[in-house]
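With one protein chain held back, the other chains of the complex are shown just where they sit.
Which chain is which? They are A and B, in the order written, and residues in each are numbered from 1.
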Amino acid sequence: MSDLLGYIVTGLGIGAGFALVASGLVAIYRVTRVVNFAQGAFAVLAAMLTASLLGSGVPHGVAELGGVALGAITGLLVGVVAIGRPGTSPGTSLIVTLGLGVLAYAIEILIWGDQPRSYPGVPGVAEVGGARLQAHYLLIVAVTGPVFAVMAWFFARTDLGKALSACASNRYAAQVVGIDVRRMGLLAFAIGGALGGLAGVLTTPVQQVTFDSDVALIVNGFAAAVLGGLTRPGVALAGGLLLGVAQTLVAGYGGGAYQVEVALVLMLTVMIVQAARTGPVAETAR
Amino acid sequence: MSRPVVEVTGLTVRYAGATALDGVDLAVGEGELVALIGANGAGKSTLVKALSGLLRPHAGTITVRGRLAQVPEGREMFGDLTVDDNLRLGGWRNPEGRRGRDTSPIYELLPELSDLRRRRAGSLSGGQQQMVAIGRALMARPDILVVDELSLGLAPLVVTTLVGHLRTLNTERGLAVLLIEQNARLALDMCERAYVLETGRIALHGAAKDLARDPQVTAAYLGGHVEAGGGLEAGGHVEVGGGQEAGGRLEAGGHASGGHVEAAT
Partner (left out) sequence: MKRLGFGVLALLLVALPPLLPERHLATFVLLTLAAAVTVGVSLLMGYAGQVSLGQASFYAIGAYTAGLLAVHGTPPLLGLLAAPVIAAVAAVLLGAPLLRLRGHHLAFATLAVQLILLSLLAQADWAGGAIGLQGIPRFSVGGFELRNDLGYAYLSCGVLAIALLVARNVVASRAGRGLRAAATSEVAAAASGVAVGGYRLAVFALSAAFAGLAGGVYAFYLGYLAPGSFPVLLSIEYVVMAVVGGLGTIAGPVVGATVIVLLVQVLNTLGTQPGMPDYAPTVLNYAVYALLLVVCVLFLPKGLVPALDRVRRGSLDKARSIR
């Protein structure tokens, strides 16, 4: 029983990372209709920078913020390339972000090499209801919760957030009232970058990061986001947590094998069921 | 005509080689109600987009003195957002910051919206949405309102209410209105002056009451009955089949109807 509780809390910690990546995908997709393949790269870059900063004596907190800031800046740059040219279709932008994700590999290896990196997080072991787990998982959950609350407040209560939602809701109308849709798209990319960066910074102490960790992150993030049709951050959060817990349970009781398949099969099933419900033509080709 | 708020000269817009607007001249004076009528595909929507700066013209100039706001065709709600948020975003470009996005004046001008302020715009009826669209445009504190297809798909009674609001805004606030309409009877009845757009050119323009009596306009846009005034009862749309055909006849007959209506080619 205490095993189960431990797995669940650990799973929530891992799932929170997926949820952050997923919400970044959602933030970008809603405004720009672009699925950002470079989303995992934000996490890797942020984690690598944080590791370097901590290594050179920068205190905890500042180093992590630096990582998140790099995520946001990278997000903005990816956005400039992906949607900066007028008339770039979302399908084209997807391929561009795919290319930029590979470019990130080159940059990461150039600066940090191809060896896995990590850094210490919250030290020690915590006890939750009799279950023992790494204390850092509690920090991940404790940070992710408020971040989602702030996001919800930002999109629902501030004019800037409403303008972003307006672009998501009706692009043409947004232009009519004078919202610069392209600039909002870039802002969305920066927000997505920061969220991806936060995911990397938070999870690296419990899951070391290599330059190609982005594939697992983007796939799990996409799996979580696709549950809510890529447009609902709340569902992405739930989906991420669910995926994290499911994977931890499978790993815990299944002896480590097949945990990758859980997310992937779930994602495939969800997409196929969604497609069957809406009909294949509802999603415009590319 | 008083000093123009909007002045368009020689406006030409082409899409992939095809000419959508060809040398259009048009002006709306301060506090003036002007109609632009024309059949489907005559180029009305292109003109609206060019006026709002959403389309770059190929040739010609558009001069706007003051602020222009658009009520787009099909109302174009932010369907997931509340009515109040829709209105707020109408003031997005206002330089006064948060104060510029205060929606309370709109609820005074359009009291019907007060009860709807927390509703999702996507859940409203067509008439309510059109009211929100007008309110959203008013948030920009415009000197001229460009209304694209006010009556499209709305019940006659609803249209009457909306026209009433626009008239009040015009007389009490001096708001100029450029009304782009397929329903020519409605447009000629509400406005002082009117332009007739046919296949990208201004075929006719003049005082609305003269145009309403013009036999060619009557034949092409008013279903053949000369009936000045009381246009609102007609409500529905006047569908015009062959715009091109009508264009030929109008140009030929433009001068015949006397000095008031001039062919503007």
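Everything that follows uses one rule, which is that a contact is a pair of C-beta atoms (placed from the backbone, for glycine too) under 8 Å apart; a residue touches a chain by one contact, two chains touch by 3 or more.
The model shown is predicted, which means the values in this text are computed figures rather than measured ones.
Within the whole complex, touches from the chain that is not shown fall on A. Which of A:V31, A:L133, A:I179 or A:V226 touches the hidden chain is settled by the complete complex: it is A:V226.
Across A:L98, A:V181 or A:A246, the residue that sits in touch with the chain not pictured is A:L98. Here the missing chain is touched by one residue of A:L4, A:V62, A:A106 or A:A142, and it is A:A106.
Listed by residue number, the positions of chain A touching the unshown chain are 35, 81, 85, 88, 91-92, 94-96, 98-103, 105-106, 109-110, 113-114, 215, 219, 222, 226, 257-258, 260-261, 264-265, 267-268, 271-272, 275-276, 280-281, 283-286.
What we mean here is this: only the chains that are shown with their structure count from here on.
Across the complex, chain B is touched by residues 159, 162-163, 165-166, 168-170, 172-179 of chain A.
In the complex of the two chains, the chain B residues touching chain A come out as 52, 54, 70, 72, 76-81, 85, 88-90, 92-93, 98, 101, 136, 140.
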